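Read through the structure below, which is laid out as structure tokens, and then see the notes.
Missing here is one protein chain; the remaining ones are kept as they sit in the complex.
Take a look at subunit A:
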């Protein structure tokens, strides 16, 4: 998967599962203010990423630091690279 494809998949998955406007999603979009997520939604966010990319997300510290859509993009891209490196 290219980085562009990863970003597109993250955005479409989140738009569908959190009922957010795909067209309004940019890397600067904030999860809490713009998308209206709160701390309760963090688990669901993890589940969306796990399902979309068929991986286990266990980096609790990293997840807690995520603030923007761009942070999610970076996190998933780094994680995918790491998983591919492990193979």
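In this section, contacts are C-beta pairs under 8 Å (C-beta built on N, C-alpha and C of every residue); 3 or more make two chains touch, one makes a residue touch a chain; residues count from 1.
Here, contacts and distances are computed from a predicted model.
Missing chain, UniProt protein name: "NAD(P)/FAD-dependent oxidoreductase", from among "Sigma-70 family RNA polymerase sigma factor", "Transcriptional regulator, ArsR family", "ABC transporter permease" or "NAD(P)/FAD-dependent oxidoreductase". Across A:5, A:19 or A:86, the residue that sits in touch with the chain not pictured is A:19.
When the missing chain is restored to the complex, the residue among A:8, A:24, A:47 or A:78 that touches it is A:47. By the touch rule set out above, subunit A reaches the unshown chain at residues 16-19, 38, 40-44, 46-48, 56, 58, 60, 63-64.
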